[in-house]
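Of the protein chains in this complex, all but one are displayed in their positions.
Letters A and B name the chains as they come in the text, with residue numbers starting at 1 for each one.
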Amino acid sequence: MSIAPVAVQPIPRGTLAGRVGKRALDWVPALVVLVLVLVVWQESIAVFHIKKFLAPQPTAIASTFWTNRHELISAGWFTFQEALGGFAIGCGLALVVALVLARWRGVGRALMPYMIAANAIPIIAFAPIMNAWFDPFSKFSKMAIAAVLCFFPVLVNTLRGLTSVRPQSIELMQSYAAGEIETFRRVRIPTALPFIFTSLKIATVLAMIGAIVGEYFGGAFTALGVLIDSRSTTFQFKEAWAGIAVACAYGIAFYLAVALLERLTLRGMPSTGD
Amino acid sequence: MATIAAEPLAERRRAAFVRSAAARVGMLLLVLAVLWGFWEGYRWLWIREGWTWPFVVDSTTMPHIHDILQALFRRPTSGTGDILLVQLLHATWFTAKEALVGFALGATFGFLLGVGLSQWRLLQRGLLPYVVASQTVPILAVAPIVVIYLGSLHVAPWFSVAVIASYLTFFPVTINTLRGLQSTDRRALELMRSYAAGPISVLWKLRIPAALPYIFSALKVSATASIVGAIIGEAPSSIQDGLGGFIVNFNQYYSLNPENLWATNLIAALLGIAFFLVIVGAEAIVVRRAPEHVA
Partner (left out) sequence: MSVVTIEGVTKTFDGGTTALEGIELAIEEREFVSLIGPSGCGKSTLLRIIGDLIRPTAGTVRVNGKPAAQARADRDYGIVFQDAVLYDWRTIARNISLPLELARWNRRRRGERVQEMLRLVELSGFESHYPWQLSGGMQQRVSIARALSFDPALLLMDEPFGALDEMTRERLNLELLRIWEASGSTIVFVTHSITEAVFLSTRVVVMSPRPGRISDVIEIDLPQPRTAATREEPRFFELVTRVREALHLGSDHDRDLTAPRTAEAPS
């Protein structure tokens, strides 16, 4: 294709302040939306006489949070540890199994439909069973739920990434007499990284869901899910909403941490969304 | 001029289908047998050796598979009522309806949102972070509030659960629709420009059809998410008729009758897989693409 080549020049970098400033500007619309939503929420509770227990005003939630901040934050941390542990176990196992199945591709190809089907099982139904297997008051029972929730999506996506290499790339490695391990290191794994990070980001959300749902079926009193549930049933809705806000905060932080890791690892490679 | 042999599409597909059907059924039976064997084997070994890691194995924590299957044909409440299987099928139908409605709502909303975000950059910058953040809200905690609130607007509880299901459904569809619409081939866009096609024509005739594989990929995930959402929505809302209600119920009496909960899970799993397969079938009909050439 003989398109007139644009002279290859370094991408204009500009000053650090300039780049940070541009990045910050990207977030302005989101901030505007946030402020708008909060204002509308605050006002419409009063205007439409929505019962305060359903959706307390943001200011009420904020002050309740501040009053109970120690309890809420430590409860959130407790639950977050469950999610993080489950995330680590589930994703770690999934990556290992994916590597093995990509190495022995025959087995992988044969099992792929079953793994995709397993991914389709609403595993959330197993939460109560995990509480029966492991001490419901220990963190491990919730970690198990989170791990199971993370396992299949990460496995399916990683395997897909590892095996979606163009045949020419493999042939090239073969022409260099590169062994399987080399091929994995230099071709398959880099190809799979965008897929892996996409599934990891999804897994952060799944791990949190798993931990909190698990707590609903029985968990330590110091756990956030238990806290939210007990406040709800005793009609302390401001506290319940404060707890929900904390859960969101931990979830978003978790997601952003992985997204940051992705950006650092995949400099220049295409990512998905945020 | 030598004509490259290109058989009509329908004939080729039929032949391939017949060939692989037998192989697939055989594979399925093999996998099920292996799983059954693994379960019973693990159980036998752990009980024999008295190992307690990672968890104690006995009839409560790991009932025999044949016990679980038998439980389906017994009456859960002694004497009266239908056998468990029939009750579960009713519950499945109840939950499936919620999930289906939720799926339809969520997928439609997700698709439209994805299209909107792809067309207006400002909207994308403003809303995308919240679309992502929306999934961090613990649905389980919010579910009873949604049910009560919509109930005060005289909305039936099952519809409230459908709304909750749609909440989990819309997200993957939005993200993948956006990604699919943004990854249209540059050359194809140039071609449309040469036809002086307006932005709506480009969207309808090029971008959306090209994005269908992405969208269906998301729909497969969403199918499961809608069922998860329905079950999670039912559980804390004291809705007895669906699978969520049964799970909560059997969880309370787990130590007495562990098989019931396992049987419920089995049915829930089948529901999830069935829904997934429906989407796969729809994809095969709607999405005609070249077979992938990958290693």
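As a working rule, contacts are C-beta pairs under 8 Å (C-beta built on N, C-alpha and C of every residue); 3 or more make two chains touch, one makes a residue touch a chain.
Keep in mind the model is a prediction, meaning the values are calculated, not measured.
In the complete complex, the hidden chain is touched by one of B:V101, B:L206 or B:L243, namely B:L206. Touch with the chain omitted from the figure is made, among B:V18, B:A196 or B:I285, by B:A196.
Counting the whole complex, the residues of subunit B in touch with the unshown chain are 1, 4, 6, 8-9, 185, 187-188, 190-191, 193-197, 201, 205-206, 209-210, 212, 287-291.
The definition used in the following text is that only the chains that are shown with their structure count from here on.
Look at where the CA atoms of subunit A average out and do the same for subunit B: the two points lie 18 Å apart.
Looking at the complex, you find that subunit A touches subunit B at residues 26-30, 32-34, 51, 54-55, 110-111, 113-114, 116-117, 119-122, 124-126, 128-129, 131-134, 153, 163-167, 169-170, 205, 208-209, 212-213, 216-217, 225, 228-229, 232, 237, 240, 243-244, 247-248, 250-252, 255, 272-274.
Residues of subunit B touching subunit A in their complex: 24, 27, 31, 54-55, 60-61, 122, 125-130, 132-133, 135-142, 144-145, 148-149, 152, 175, 178-179, 220-221, 223-224, 227-228, 231-232, 235-236, 243, 247, 250-251, 254-255, 258, 261-262, 264-265, 268-269, 271-273, 275-276, 292-295.
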